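The other protein chains are all here in position, but one chain of the complex has been omitted.
== chain A ==
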Amino acid sequence: MKKSVLPLSETIGGSSARPPHGMGAILLAALLLGILLMGLQLWLLTIALDLYLSGQTAGIWELAALSGVIFLGGVLLQMALRKTITGPWNR
């Protein structure tokens, strides 16, 4: 006998589709990496602030450049994920 099931959440037509296997893990890994690199950026920011307040400018642009590279990496990663992961869950 065929059993019908009702999801615990509200469901509408066609929305029972789920993310492909492994995609959730990739997104979670990307998210964790992003948060780790954000911590590094925050550290770079505190060093830049210290250098500025102490009146030293040597090396401050290198910190900004490194922070920019991390940001650019984040943008590219997000773009790559948007391309590879598609489906009804992808707004």
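Everything below uses one rule, namely that a residue touches a chain if its C-beta (ideal position, glycine included) is under 8 Å from a C-beta of that chain, and two chains touch if they have at least 3 such contacts; residues count from 1.
As a working rule, contacts and distances are computed from a predicted model.
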item	value
From "NADH-quinone oxidoreductase subunit J", "ABC-type sugar transport system, ATPase component", "Rieske domain-containing protein" or "Imidazole glycerol phosphate synthase subunit HisF", the hidden chain's UniProt protein name	"Rieske domain-containing protein"
Chain A residues that touch the omitted chain in the full complex	3-12, 14-19, 23-24, 27-28, 30-31, 34-35, 37-38, 41-42, 44-45, 48-57, 60-61, 63-64, 67-68, 70-71, 74-75, 77-78, 81, 87-91
